[in-house]
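This report refers to the structure that appears directly beneath it.
Only one protein chain is missing; all other protein chains are in place.
Let's turn to chain A:
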């Protein structure tokens, strides 16, 4: 209901050219206390030494947990008391742009948010019975087992209506319809919740702005996007006009690339990510926007699903029980060659402390002069080189799998924010190596038939760390076939079931899932989007 309100608004508010689902006043929020982040996601110390940012060992865990818990209590207590304790290390005197919160569509009060931040019982939050998301989308989330005080995942689900620009900008006599798009997004924050909170509030507005720029073209499916907008009127009329119309497009003497409507939408999403990142960077000077975040967004527009991903969240379609991957993760390992190439081209970014080459392990001083396996940005395979002094530096990319890090600091290579993130105890910035650019994949939803159990599953890495695509597909399919197909809440129940499977239950030796596998101690958030609703829409 809340989320759909945008769809009903434009008729009564014709002066707006596109509708913000919430009022603009939200943009100036008052300061709120935010507790310190006790551990940085994916943070490890350079040189693998005994520095404080090492992942917490199991033995130290309970002590850590206690500290985390009391930090929650203090933060929450402070929040409830309305006081700014302001004594957190690494904090900022600047006001928060938005207060920490849980997704708006959950409709939680501050008390409920406080209750939900329980790292011991880890309650699974779901969409309430009284609430509906567009397409009956299901949603569930759970907080981490203590790695950070707050749940650093964020989510957003909206229906937005893009209206034509104010008159005067474009051909006034063309009356194009409004453009409605559906939007779902997950953000996974690290080193603080600030960037994720801001992105969850604002990224869809950037998407809307960029779609607005091309909406007239998008709304004319029979016409290819004009190459140059100055000639737009002529070419539009020429193509659509009566035969023998005097305004036939001028003959061209060079070949022109044909650009599809679809790629205009992709471009809009990509540029929205870029603008969001720039906005976070700019506003850092006036607001405290902590950390960075990954972003996974889904846009449904004119019969197609666009899935944009920057980071290590994941989207899969489950259709008739079969998995169709809709995203790929961006990690130090998957982006090694891009990162190495950047460091090779701009060695100063490594601050004389890192080498862009990769070795199977740290090189030891006594190995100088010997020949060792390595690979450069030009290689996917391995070769031998003679070890020099320079090779003793810490590798730009180090570690395997979930432990792989860029500059010994961060385990994800795309996302928003992180402009202030530096290598521990140094002046080396991480940001140049991070890209805010998403990979956008398209699914022609309207061209495919979908049953009630065909869904798009979005999850943050907490889910995918412990469950494979296949396991998720089987779990969702099995759950949905066992519930009433008319139950509007079945997708939320299925999301809750997925979270339960990934979180597991707390045993003596931590969170466990069946077969004594380790459950996820991370924040986990899941959307389950039924695709059949898209078919009804178009």
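As a convention for this text, contacts are C-beta pairs under 8 Å (C-beta built on N, C-alpha and C of every residue); 3 or more make two chains touch, one makes a residue touch a chain; residues count from 1.
The rule we apply is simple: contacts and distances are computed from a predicted model.
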| item | value |
| --- | --- |
| Chain excluded from display, named as in UniProt, from "RAB2A, member RAS oncogene family", "Glutathione S-transferase", "Ribosomal RNA-processing protein 44" or "MAGE domain-containing protein" | "RAB2A, member RAS oncogene family" |
| Residue of A:319, A:336, A:414 or A:489 in touch with the missing chain, whole complex considered | A:489 |
| Of A:108, A:264, A:302 or A:392, the one touching the omitted chain in the full complex | A:108 |
| Touch with the omitted chain, as defined above, among A:92, A:116 or A:460 | A:116 |
| Hidden partner interface residues of chain A, rising order | 29-32, 65-66, 69-70, 73-74, 77-85, 99, 101, 104, 106-112, 114-116, 118, 120-126, 128-130, 489, 492-493, 496, 500, 505-506 |
